[in-house]
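Here the complex is missing a single protein chain, while all its other protein chains stay put.
Then we have chain A:
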Amino acid sequence: MASHYEAPIRRPLVLGEKSYHDVSVDIAKPVEGKANKSWWIVFSISLAAFLWGIGCIIYTISTGIGVWGLNKTIGWAWDITNFVWWVGIGHAGTLISAVLLLFRQKWRMAINRSAEAMTIFAVIQAGLFPLIHMGRPWLGYWVLPIPNQFGSLWVNFNSPLLWDVFAISTYLSVSLVFWWTGLLPDFAMIRDRAVKPFQKKIYSLLAFGWSGRAKDWQRFEEVSLVLAGLATPLVLSVHTIVSFDFATSIVPGWHTTIFPPYFVAGAVFSGFAMVNTLLIIMRKVVSLEDYITIQHIELMNIVIMITGSIVGVAYITELFIAWYSGVEYEQYAFLNRATGPYWWAYLLMMTCNVFSPQFMWFKKLRTSIMFSFFISIVVNVGMWFERFVIIVTSLHRDYMPSAWTMFQPTFVDIGIFIGTIGFFFVLFLLYARTFPVVSQAEVKAILKSSGQRYKRIRESGES
């Protein structure tokens, strides 16, 4: 087929001499096998962290928000920091599954499933915070415009916090549908391979009777493309709306117009770092090194490098405009970040976010698994601090010096954050054992154009 000519200088995406059958076997193996001891150990630790987090949440809700470290000046700190951090992490999944699909990036095939799973689990963690940081979470349903007996008392649509409700819930629903649609052929594959009746029953239910007819595939592709086209503006708008929480305010350090694209760039940055962290472990643990190759890691590192640089441009832009604006509050907000009591957080954020991705310019470093893993952790620490710095340093010193104060988290603040990390890993570990973690249907679609074996055959002219 002339239309599928591929330049010889492109490197293979599927290593080893794989056939279609090998792909099925490799991907179904973790689902069909039994969990080993280390899986149980990690799962137990995550579960313990999760249960500890639930305890802290129950304690907060039953006792009151006062058990957190917030005060009258700083009404948002770890709660919203964690919220934005988790939402940001969730963005890479949609970026990989939707934006890379629009850009016809074949390397996304091996990583999109796990990236989307990560999105969904991260958005679930994020979704907890808007609820539990409410003073009266049991009235949380009042944020919905439901006709009621208070003379149909409605919500005010002018608040970005309400837009958040719509953004996050839409984002979660669309991501879930997009993910599930992609899973249908894979569930069908597991269903068809299942030997135990119980497994067969479960995967038959999950696969919605997928039989892989030509018409089904045609519509499947169409739906994927449409959903990708919808998910791309969605992913931009969700984090934009999250950024509006700050940017619509009049707080110096918050009110700045660059926040929408800059938060999105930061989200992609931290999200890819998280995907890298997870996949570097996963490829090893479930032996998928032939599918998630060094090239995949390298390309993700390049995305991290690019988005890290965009974030760097945004930092410098903010600093410059703060000076240029001539607004002394704005100038002080940035002076305070750099030299105030939270200078260490600012320094940490700058080091992790602006300098660390620049190492990726070196091919040796970006193709090193150890180094990529290390940087991916560093980036997520940096991005947590970015949100912390934006939120806390802007609040703790603003217009009135008499309202200046400091923020100290309590063990409950920290416990809930740890709990969400635990919950995230509980979900992800369960996913890794029950779901096909690589989209076999899509990998099979690129096997003949980008598989090592077929490339070799083409080059030797045997075909």
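Going forward, a residue touches a chain if its C-beta (ideal position, glycine included) is under 8 Å from a C-beta of that chain, and two chains touch if they have at least 3 such contacts; residues count from 1.
Criterion: contacts and distances are computed from a predicted model.
> Tell me the UniProt name of the left-out chain, picking from "Sulfide/dihydroorotate dehydrogenase-like FAD/NAD-binding protein", "Quinol:cytochrome C oxidoreductase", "Electron transfer flavoprotein subunit beta" or "Hydrogensulfite reductase alpha subunit".
"Quinol:cytochrome C oxidoreductase"
> Considering the whole complex, which of A:Ser249, A:Thr351, A:Thr410 or A:Thr434 touches the chain not shown?
Residue touching the chain left out of view: A:Ser249.
> Among A:Asn71, A:Gln295 or A:Ser309, single out the residue that touches the unshown chain.
Selected residue, touching the omitted chain: A:Ser309.
> In the full complex, which of A:Tyr5, A:Phe198 or A:Trp344 touches the chain missing from this view?
The one listed residue touching the chain not shown is A:Tyr5.
> If the hidden chain were put back, which residues of chain A would touch it?
Touching the chain left out of view, chain A contributes residues 2-3, 5-10, 233, 236-237, 240, 244, 247-250, 255-261, 309-310, 313-314, 316-318, 320-321, 324-327.
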